[in-house]
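With one protein chain withheld, the remaining protein chains of the complex are depicted in position.
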Amino acid sequence: MKRFWISVLILVVVCLAGFAAYAWKPAIDPIEPPQRAAFDKLLIEKGAVLASVGNCTACHTKPGGKSFAGGLAVPTPFGTIYSTNITPDPKTGIGRWSEAAFSRAMREGVERDGDHLYPAFPFDHFTLVSDEDNKALYAYLMTRHAVESRPPANELPFPLNLRFVLAGWKLLFFDKGAYREDAAQSAEWNRGAYLVEGLGHCGACHTPRNALGAERKGAHLAGGEAEGWDAFALDASSSAPIPWTHDSLFDYLRQGWHADHGVANGPMAEVTGNLGRLSDSDISAIATYLSSRMGEPTPERAAAAEDIRKKLSIDQGGTPIPASATTGSPTSRGGAIFQAACATCHDGSRPQPFGGIDFHLSSTIATRDPQNAINVVLFGLPAASGRESPIMPGFAATLTDDQVADLLGYLREAYAQKPAWADAKAKTADTRSGKYRVSVQPSDGIERSPDNVGAKD
Amino acid sequence: MVKLNVNGTSYDVDVDPATPLLYVLRNDLKLNGAKFGCGLGQCGACTVMVDGKAVFSCLTPAMLVEGREIKTVEGLGTIDDPGPMQKAFIEQQAAQCGYCIAGMMMRAQALLEAKPDAADADIRQALEPNLCRCGTHMRILRAVARARDLMQGKSAGNMAPSAATGRG
Partner (left out) sequence: MNAPNPLPDVTRRGFLAGAGALVVSFAIPAEAQEGEVPTAPGGQAAKPKRPGSLADMPSLDAWIRIDADGSITVFTGKAELGQGTKTSLRQIAAEELEVEPAAIKLVTADTALTPNEGYTAGSQTIQNSGTAIRYASAQVRQILIAKASEKLGAPVEALKAQAGAIVGPNSAKASYGELVSADFLHVDAAADTKLKPPAAYHAIGKPFARVDIPAKVTGGEAYVQDMRPPGMVHARVVRPPSYNARLTDFADAAVKAMPGVIAVVREGDFLAVVAEQEFQAVRAMRAMAGVAKWQEQPALPDQYDLPAFLEKSVSEVGAVTSVGADSVPGARTLEAQFTRAYQMHGSIGPSSAVAMVDNGLTTVWTHTQGVYPDRKAIAQMLGVPEEKVRCIHTEGSGCYGHNGADDAAADAALIAQKVPGKPVRVQWMRDQEHLWEPYGPAMLTRASATLDQNGNIVSWHYDLWSNSHGTRPGSAGSLIAGRLMDRHFPPDPAKLQISPLGNGDRNAIPLYDVPNQRVNWHFIADMPVRVSSLRGLGAYCNVFSIESFMDELALAANADPVEYRLRHLKDPRARKVIEVAAEKFGWSKDALPAGQGRGFAFAKYKNHAAYLAVALEADVDSDSGAIKVSRAVAAVDCGEAVAPDSIVNQTEGGILQSMSWTLYEAVHFDRTRILSPDWSTYPILRFSAVPDSIEVQVVDNPGTPYLGVAEAAQGPTAGAIANAFRNATGMRIYDLPYTRERVKGVLGV
């Protein structure tokens, strides 16, 4: 018996030692911050494009703050993480990181000093990035303006505040290694896959996560969550009333909106804003890869889309139906609210991309989850400072939870021909109270003002 | 018929319940404070308070605010007995054409009622939805900060220029 316990003990010690050996990462020596002249101009320019694919600035820039200086609060189900300063400031940024340290962070999710990084930094995607691309990214970041700025400490509960715990997470969920081409697919498809799965880290938002915050392998791009927003499915389960095609994806990613789908908002607005730097061929590659993941629409979906197109061509700028019902069924109440509060902008007569979308086209109304609709109704789309953007007022102060639910119920039935969401009222209450945290940001460009992480009204 | 409670008084107004609150306030209740600026929720000229929160009255159908407490700039005080927000704007001479000002005041009032010790940065952020084309921003910020101090009982500060009392 005693020997048994000794064996167990030895086993535990060996495991722990093994884990410790696995978990322990060496620090990489600091360097003197390199000068701009140390990098080739073309390499820096290539890095700029890659950084925009990675949407780096979105997380690493605070509203109204300096680019890449970090400090943005990123709400996660486990607590709030603050993004780091990735300017080449030697004290508070990555000025003393060598290229090897940078590449290791991308490939393995480890800081220069050996600490594990939280997967809020999507190293599970960045691991796919090629050495050459990391080189270019490094050149780009090391030639930004150095900004001295230290982000606030993360707000995470024990034991998540212990970095080595992350090693266990990696052991369970992380596959390290650069992208490997699929020989059965075209070069364009492979390029698209490399960008989408790697630096673009689309799955970080568009793939659902498990209880430990890892992307669910079996549900790749099946729709996820980002900063309180529902990130739509990018596979066959896409909720777009008019199915996405290569061309519509291309236009949407290129210009931030598409006549069949409306304008990018929520965190997606920053993505399309940043993709402005990307070449047409790369955007086309992304569209090729994503449209292949979505596949051809079923005949029913295609027919439904045809119906919508017909309806829109007749409806254009039609006469509004007078609203008078303040009682009656929930949907008739909702219809009255729509006519009174929403139709001014959403009657389909205002020019796209910034005029209100005709809800026949809205994925937000057609999708399975009411969250995005709730977010937009409550908080609106705040104006971007000094740039064109859709602007929508929030209705949190005027609509009660019941009224929001009535309105959404009406929109579901009238526009998506689907039954009302059962959980709309409860989710509205949670969103309003801040129990469910949503980051509200302007819908165009890369700014995030006002700084409204968590909906405390 | 819509029942509205505005600045502490109840009204029965004979309008289509879908009518935006802005038009009801201006035309039926003859209150000038809330202004039409865009009708789209983009400028804030029409801002009033509903249950203590700033809303765009141009996109708020009257039927949604029945029975709730609506406050307009007329509810902050009168020309003969201005409230602290109004005093502060007069004292700081915070207007050029003045068209945006009532909306600014209502949004600021909502902020200060929710957060009496709002920092200058909070004021700036709260006013973001409201536009002013005359460029009166610096004075508006000063006036709101002054209103905050007045409401907190701090009376020291810039004194008003001696008043010319004629009406414009």
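Every chain is named by a letter (A and B) in the order it is written, and numbering of its residues begins at 1.
Keep in mind that, in the parts below, a residue touches a chain if its C-beta (ideal position, glycine included) is under 8 Å from a C-beta of that chain, and two chains touch if they have at least 3 such contacts.
These figures come from a predicted structure and were not determined experimentally.
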In the full complex, displayed partners of the excluded chain: A, B
Touching the absent chain when the full complex is considered, from A:S67, A:N154 or A:Q255: A:S67
Absent-chain contact - pick from B:V15, B:A114 or B:M151: B:V15
In chain B, positions touching the absent partner: 15-16, 18-20, 23, 26-27, 30-33, 35-40, 42-43, 45, 72-74, 76-79, 82, 86, 89-90, 93-102, 105, 124-125, 127-128, 130-139, 141, 160-168
Positions on chain A contacted by the hidden chain, ascending: 44-45, 47-48, 57, 61, 64, 66-68, 140, 143-146, 317-320, 322, 347, 349-351, 354, 383-391, 445-447, 449-450
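The rule we apply is simple: only the chains that are shown with their structure count from here on.
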Chain A-chain B separation of Cα centroids, rounded to whole Å: 37
Chain A partner contacts - residues on chain B that touch it in the complex: 16-20, 39-42, 50-51, 53-56, 59-61, 63-65, 125, 128-129
Residues of chain A touching chain B in the complex: 322-324, 326, 336-337, 339-341, 344-345, 380, 382-383, 385, 391-393, 396-399, 403, 449-451, 457
